[in-house]
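Note that one protein chain is taken out, while the other chains of the complex remain in position.
Order of writing sets the chain letters: A and B. Residues in each chain are counted from 1.
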Amino acid sequence: MTDTPLRKSLYLPTECEIISVTDLTPVEKLFRVRRTDGLPLGHLPGQFVQVSLLGWGEAPISVASSPTREGIFELGVRRVGALTSAMHTLQTGDTLGIRGPFGRAFDLSRLCGQDLILISGGCGLAPMRSLIQYCEDRPSDFGRVAILYGAKSPADRLFKDDLARWDASARFACSMTVDNISGGDCFSGSVGLITRLIPPLTFTPDTTIAAIIGPPAMYRAVIAELYKKGLSSSRIAVSLERQMRCGVGKCGHCSIEHLLCCQDGPVFWLNEIEHLRGAL
Amino acid sequence: MKLLTPELLDAFFATLSQRWELRLPILLPDGTRIIGSLIDGRLALHGGAVSGKPTAAFFPQQSTLLSVTDGTVEETPSPPPLFIVGFTPSDLASLRFIDRFFADGWRDDLYFTLRENAAIAALSGYCGLGGALIPLAGGDCDLEFFWDRSSWLVIAYSETGKKLIEDLPDAARTEVVELLRQTTPSLPDENETVIRAASLLLRADRVPDSFWAEIGDRCIACTGCNLACPTCTCFGVQDWRSANKTERSRMWDSCQLDGFMREAGGHNPLGSEAERTRRRIHHKLAADPQKWGEISCFLCGRCDAVCPTGIGILAVAGEIVARFA
Partner (left out) sequence: MKRTLTVCPYCGVGCTFYLVSDGGRLVGVEPSTTSPVNRGGLCVKGWNAYAFVHHPDRLTTPLMRRDGVLQPASWNEALNLVVERLQAVQETHGKDAVMFASSAKATNEENFLLMKLARAVFGTNNIDHCARLCHSSTVTGLAETFGSGAMTNSISCFDQTDVILVIGSNTTEQHPLIGSRILNAVRNGTRLIVADNRRIRLARHAALHLRHKNGSDVALLNGMMHVIIAEGLADREFIANRTENYDALAGSVTDWTPERTAAATGLSADKIIAAARMYAGAGRAMIVYSMGITQHSHGVDNVRCIASLAMLTGNVGRLGTGVNPLRGQNNVQGGCDMGALPDLYSGYQKVSDPLMRDKFARAWGVSSLPSEPGLPLTRAMDTASEGRLHGMFIMGENPMLSDPDQGHVRKVLENLELLVVQDIFLTETAAVADIVLPAACFAEKEGTFTSTERRVQRLHKAVEPPGQARADWKIICDIAERAGYEGMRYSSPAEILDEAASLTPIYGGIIYKRLDAPGLQWPCPDQEHPGTPIMHLDRFSRGLGHFTPVSHRLPAELPDEQYPFVLTTGRTYFHWHTGSMTRRTHLLAREEPCSFIELHPDDAAMIGIRNRDMLLVSSRRGEIRTEARMTEMVIPGVLFMPFHFAEGAANALTNNVLDPESSIPEFKVCAVRLEKIP
């Protein structure tokens, strides 16, 4: 890519270098990346970037690392289509393009001082990790932090090392579940849907905020459990996944009624969207 | 206000063409009337709204976002200044709407590269279909050509516009324009009444899902409604790669397609015909009013004209009002 043109187009990606690639699961990899020009990404937990591979297109990928980890950022990528399959062939030293960061992040000022329940399912842990790392690095900003995570099987869990560390850390109360477990699996969590992890929690609804990121089917069930515990919709943040093509509020692919997931989200307060068609 | 007699039209446009690329309402060989170049057909200022998305001049069906040859991003040459005639007041309203849309938040530089390079002229007066009256635009453009049944009265609204017509003689009789200027706001429009009523019903959640299923049953997913609409702005993105070159372009997309919001994992927030049909109408009549403060259908009639099964927005709004008001 050339020098930055005089007026940089909205649609021109910025070159980034891959520092390392780690297998998370057989279908998910973690890319540690930095901007070639050395500038920080400048993101907040909950934001995403449009990752660009020339010839393969672009896709929205949530940033999986916290801005407190300076100089680099990380992207957890599941292999689902042509672009992500091409990404999975990339190695250390290769480059990719990014545009962003885009979208509304977690409202850190409102989260500050509150007890947090961070609930994620499947690859929803990647974007949640950005917030968890943030909590890890700014321990005094928040009250108690509970991490709830559900995956299909022990092998399907992302960030197994991180999970083990968080589990061991006094900073976090971790509870985990998997849908299925087979003979050889070494797993200490429970078996069943993630909704099972909520009833045992004890928290004060007025000083607690929950955040949810997961597959589409997860939201309603988890929200129902949180409601049972008395948490109000203005204290539940959800991050929604949509197929953004542009990331900048123009292409229309991520609209939810009058809102755009890439601009008004991806992190929403539940009371902003629960009444909207097609949101959850 | 200047005067342009029909016999001077050709000379006027010929002079302009020395500095501007002209796009004018023309009649193509089979009688289709569009905004285009005079090499493709003869000038046809009369006849009302042209077919085809009038905002295509700034947001073409397909355009390049990024072109990289041997690792180098190609600079796009700046386009020649464009002079476009043929917007009706409704088209101007659409243009104003999408100007605001493309400017909001992240400013879409590709759109504005074309948009800011163009001068726009509206058509109004008794030049509608069969001599019907097109109300006065009164602004939102550089020039307005008003047909008073014998000549074009030309009104400039911008410095560019003034310069363009400075050599034309002043118009002597301008009473008709003055009269219309006063009466235009109160001209009743039946379609507008219908669309506003439908908007209220939608926003009051008075339209049941069964209605959308019924309309959806009649949709063949041609996407013409979106592709003809001057306020539809959705696009898809594709990459083409060859040995040494990659081209990323965007093209008009349609919310009436199942794949529009379908995610790689198969989840689809717009997964049924009923939901997609609702989205098409609801977006213009309820979502946009909430976000932008105005209904984003300006009653140009193009989706109704282009829809092979009669479920353009006016037709559907009419059914909504007839059944649920």
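Here, a contact is a pair of C-beta atoms (placed from the backbone, for glycine too) under 8 Å apart; a residue touches a chain by one contact, two chains touch by 3 or more.
Since the structure is predicted, the reported quantities are computational estimates derived from the model, not experimental observations.
J.: Please work out which displayed chains the absent chain touches and list them by label.
T.: By the stated touch criterion, the chain not on view contacts B.
J.: Using the touch definition from the top, which of B:L43, B:L133, B:V176 or B:C222 touches the missing chain?
T.: That would be B:C222, which touches the missing chain.
J.: Could you tell which one of B:D253, B:E275 or B:D288 touches the chain left off the display?
T.: Selected residue, touching the omitted chain: B:D253.
J.: Take the complete complex as the reference. Which residues in chain B touch the chain that isn't displayed?
T.: 23, 28-34, 36-37, 39-41, 51-52, 56, 60-63, 217-218, 220-224, 227, 236, 238, 240-242, 245, 251-254, 257-259, 266, 305-310
What we mean here is this: only the chains that are shown with their structure count from here on.
J.: Suppose each chain is reduced to the average of its Cα coordinates; what separation in Å results between chain A and chain B?
T.: Measuring from centre to centre gives 39 Å for this pair.
J.: Provide the residue numbers of chain B that touch chain A in the complex, in ascending order.
T.: It comes out as residues 65-66, 68, 71-73, 75, 101-102, 104-110, 233-241, 246, 248, 250, 253, 255, 260-265, 267, 269-270, 275, 278-279, 282-283, 286-288, 290-291.
J.: Given the complex with chain B, which residues does chain A contribute to the contact?
T.: 1-2, 5, 7, 9-13, 54-58, 80-81, 84, 215-216, 241-243, 245-246, 248-259, 263, 277-279
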